[in-house]
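Excluded from the complex is one protein chain; the other protein chains are retained at their positions.
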Amino acid sequence: MANLLRRRAPSSEARSRVRAKLSSSRGREAAAGFLFIAPAYILYFLFMLLPILIATYLSLNTYDLMHPMRFAGIQNYREVFADPRVWISYANTFVFTFSVVIGITVFGLIVAMLVNREFSRITNYVFRLAFFLPFIIPYAFIAIVWSQFFNTDAGIINYYLSQVGLHGIGWLSDPHYALLSVILMDIWKNIGFTMVVILAGLQSVPKEFREAATVDGASYFQVFFRIILPMISPVIFFCFVFITIGAMKVFDAIWILTKGGPGDSSRSIVVFIYDTAFTSYRYGYGSAVAITLLIVIMILTLLQFRVANKWVYRA
Amino acid sequence: MKPPKIRTWAIALLVTAFAVLMLTPFLWMVSTSLRLPKDSYKLPPSFLPTSFHFSSYISVLSGSVPILKMYLNSIIVTAAIVAGQLVTCSLAAYAFARLRFPGREALFIILLSGMMIPIQVTIIPMYILFIKFGFTNTLYPLIVPMLVSCFGIFLVRQFFLTIPYDFEESAKLEGAGVFATFIRIILPMSGSILSALAIISGTWAWQMYFEPLIYIGDWKKMTLTVGLVSFQGYMGSGNLSTVMAGVSLAVLPVILMFLFAQRYVIEGLTMTGLKG
Partner (left out) sequence: MKKSTALLVSVLLVLSVAVWASGQQDNSSSGKTVVIKVKNFGSDKDAEAYHAAYLKYQEAHPNVQITDTFVPIGTWREYTAKTLAEAAAGQAPDILALASESIRQIHSVDLLASLDDYIKNDKDASAMLDDISPTLRNGFVLGGKVWAIPSFWNGIYAYYNTDLWKQAGLATPTKDFTWDDLRAAAKKITKRDSSGNTTVWGFAPDMWLNGLSSWVYSNGSDLLTNDMTKSNLKDPKVAEAFQFIADLINVDKTMPRPDADANANGQSWTNLFANGKLGIIYGGHQYTQVFMANNFSNYDVIRIATNGSHTSSYGCAAFSITKSSKNKQVAWDIIKALVSVPVQTLQSSQGTSIPSRRSVCAGAAFLKWPKNAGLFYGLLDEPDGFKPVTAPVNYTEFEAIMYRYVNQVFAGSMSASEAMVKADAEIVQALARSKGN
């Protein structure tokens, strides 16, 4: 009080005292902050950032684990761009990702819309179980079972096709169908995920919105496209991003079902990397391809976020 | 716009048809496993068990396929990863959500971009390093790199951001330090998001195939996913019912667990979608 009356600047000791108090609590908080992120960040650095640096270094070399490394400069990258199998693998991966993102989201949306009713608890339970179960079962087991369904001459799908007079399809033996088979299986496996997430989004759309619109005479489709869809767009966007990143990295499904074949018709870029590194023992070249995949995924994700800024409705 | 009762019934039927279609592969799997080995390939296929021969199950359990050991390995890996992620992610998420320290924003962005890194980029160097350090045929390479999840940090942080400041303020007034506040106040409130994270990382860890395929060669250290696939040609070669028995055994506990925990699993997933 006396200070204020005196209207004098605080003494230097007072200033340093205040500063000391502030800095110590701030300092403590900052120290705590670093301590808290330390375990995560150390692991992140050791097992994600560092390996990327090493992979980049590897990609400039030729290495097969058994013989000493030989420097190769950008030779590997030149080969990546010139290798038709890389382009085919990327093409397959893009086709797969695009089909699967659309398929899983659309089907999930349809099922979510259908299930979004006042069914009895038991019915709800059974429905959710049926659709969600494939999602939590490891892909390895699903692929084993599906390979029997897809078998060309003794398989189950073809059996039923022949019963109705259609010709059996070479699901896994025909290069034109191999990728399609993997896509179908992947959609089946993941519908549950989008269904559940979109269902939650649908249920968070306030009923008043829908009812107000119908009172105004809007048709069901108008209500859907103008009101519901925009309101669940964040959820749909989330599905898109999530599924895209996963689909670009697809391995299990393809490896167990077709091993990338016949030929290269169902080979994804990750299967190609695996083959190159672990079958041909070309760890340098494999790393180069992997680095390109990293860049591609980054670009894709950034693009998606750009698009989201325009299309996704933020409440 | 209440749809007429008939429409509800029609939709219910449609959904039921879809649901049955979804379950078909599982039904076929179980009924094939219950057939006699020599009948396993017989067409038409049966989706409901027509015969109940448990011989295939017996041969799987008593055969040289160490299915129980592989189960144990998968459980160890999953449990360790879930425990690790819960610890590292909640700590880091709290720091990024509440604590002020220099470079916080930048560090967070760098961490977040880790979500885009495909394992294929990192696995070749990690594989080489693990070999050079002598960790082949152990479960370490499967567990340690996965003890942190960028997505997990993002998820939990989103949740922490929604906690009102009041709780921490009152804790500070009582003289509690940062760590005590975190343990005593924040964590108990975070049950829902932490179980969501546990479920997501647990599901994912259980399904790992690529990493065990690369790192593990000894079948006693194999996890269930890779082991079962490798044993296809091995388990009574030519007997589909034996393979299906093995797969059924592997899948059954997951189904049972899901039946009991369905609510939590779906709630957890829902939360990620809404907050994501």
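By written order: A and B. Residues from 1 in each chain.
We adopt the following convention: a contact is a pair of C-beta atoms (placed from the backbone, for glycine too) under 8 Å apart; a residue touches a chain by one contact, two chains touch by 3 or more.
Remember, predicted model here, so these are calculated numbers, not experimental data.
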{"item": "Residue among A:Gln75, A:Asn116 or A:Thr152 touching the omitted chain", "value": "A:Thr152"}
{"item": "Selected from B:Val20, B:Ile131, B:Leu161 or B:Leu252 as touching the chain missing from the view", "value": "B:Ile131"}
{"item": "Among A:Ala31, A:Leu65 or A:Leu302, residue touching the chain not depicted", "value": "A:Leu65"}
{"item": "Candidates B:Ala19, B:Leu34, B:Leu240 or B:Val254 - the one touching the absent chain", "value": "B:Leu240"}
{"item": "Where the missing chain touches subunit B, by residue", "value": "37-38, 40-41, 63-65, 73, 76-77, 79-80, 83-84, 87, 127, 131-140, 143, 179-180, 183-184, 213, 217-220, 229-234, 236-240"}
{"item": "Missing-chain contacts mapped onto subunit A", "value": "64-67, 147, 150-154, 162-163, 165, 170, 172-176, 178, 257-264, 275, 278-282"}
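One rule holds for everything that comes next: only the chains that are shown with their structure count from here on.
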{"item": "Whole-Å gap separating subunit A and subunit B, where each centre is the average of the chain's CA atoms", "value": "15"}
{"item": "Sites on subunit B touched by subunit A in the complex", "value": "1, 8, 11-12, 14-16, 18-20, 22-23, 25-26, 28-29, 32, 41, 43-45, 87-89, 91-92, 94-96, 99-102, 104, 107, 111, 113-126, 128-129, 131, 144-145, 147-148, 150, 153, 177-179, 182, 203, 206-207, 209-210, 214, 224-226, 228-229, 232, 240, 243-244, 247, 250-251, 254-255, 258-259, 262, 265-266, 269-270, 272-274, 276"}
{"item": "Subunit A to subunit B touching residues, read off their complex", "value": "26, 28-34, 36-37, 39-41, 43-44, 46-52, 54-55, 58, 63, 65, 111, 114-115, 117, 119, 123, 125-134, 136-146, 148-149, 154, 156, 159, 188, 191, 193, 196-201, 204, 210-211, 214, 220, 223, 235, 238-239, 242, 245, 248-249, 251-252, 255-256, 270, 273-274, 277-278, 283, 286-287, 290-291, 293-294, 297-298, 301"}
